[in-house]
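The complex appears here without one of its protein chains, the remainder shown in place.
This part shows chain A:
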Amino acid sequence: MKVVFQKTSGLQDKETHYCPGCTHGIIHRLVGETLEELDVLEDTIGVASVGCSVLSYEYFNCDMTQAAHGRAPAVATGVKRVLPKNRIVFTYQGDGDLASIGMGEIIHAAARGEHITVIFVNNATYGMTGGQMAPTTLVGQKTSTTPKGRDESVQGAPIRVSEMLATLDSVHYIERVSTHDVANIIKAKKAIKKAFSYQKEGAGFTFVEVLSTCPTNWGLDPEESLKYVKDKMVAYYPLGVLKDRGGDN
């Protein structure tokens, strides 16, 4: 019998704790498949952040270290810089973690051109703590700390992190992708693979922003959530490559 689908060896054989319809799981798979396909699992050290993906160290099938809230880029800097150059180091961070408490760490890791790959999961909310406003929460979006919806005159406009980081000279590659349908998931995989491939080749800072769902805290069912990403999030966070310095480093 021909095997048409097999679970990636990039993930451990475990049931995840993610809610039904949450796309964290898909993003895990894309990262796991990439590490497997690039044959770097044994050379990879992942840095888990604080958020719903805090337990990602139990899922990725490689060495993992767990960072304090927002500090994953600094931890990854420490790991990457002291190990031999062939090691692959990545962080996996939510938008509260990366764009709020950890904004300083991500900007400076990017500015230094750290040779790490950052997987930035933007679900426009703080999932783990119960759906509070994140820096990426859309204007009008209701959260437990913006019960009437985010009001630009009070909370300001959401931050487009990828665009902001793309202004930094030492950044090698930034792309924003989405998980709201199969075609986009395939594109997301390509972007993630490109980012890790660049790192494997010794290129600098690579960053993939992945638009993701949080049905539980959005108060939508899984299907409505995908539609929300497609209609609302993509409108504010346009998909595509924001920076790519190419393969010649």
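Everything that follows uses one rule, which is that contacts are C-beta pairs under 8 Å (C-beta built on N, C-alpha and C of every residue); 3 or more make two chains touch, one makes a residue touch a chain; residues count from 1.
Here, contacts and distances are computed from a predicted model.
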| item | value |
| --- | --- |
| Undepicted complex member, UniProt protein name, chosen from "Cysteine desulfurase", "Polysulfide reductase NrfD", "Acetolactate synthase small subunit" or "3-methyl-2-oxobutanoate dehydrogenase subunit VorB" | "3-methyl-2-oxobutanoate dehydrogenase subunit VorB" |
| Sole contact to the chain not displayed, among A:Val79, A:Ile119, A:Ile192 or A:Leu211 | A:Val79 |
| Among A:Val31, A:Val54 or A:Ala203, the residue in touch with the chain that has been omitted | A:Val54 |
| Chain not shown: contacting residue from A:Ala67, A:Ala203 or A:Leu239 | A:Ala67 |
| Contact footprint on chain A, counting only the chain that is left out | 12, 41-45, 47-48, 54-55, 57-58, 60-68, 71, 74-83, 87, 104-105, 107-108 |
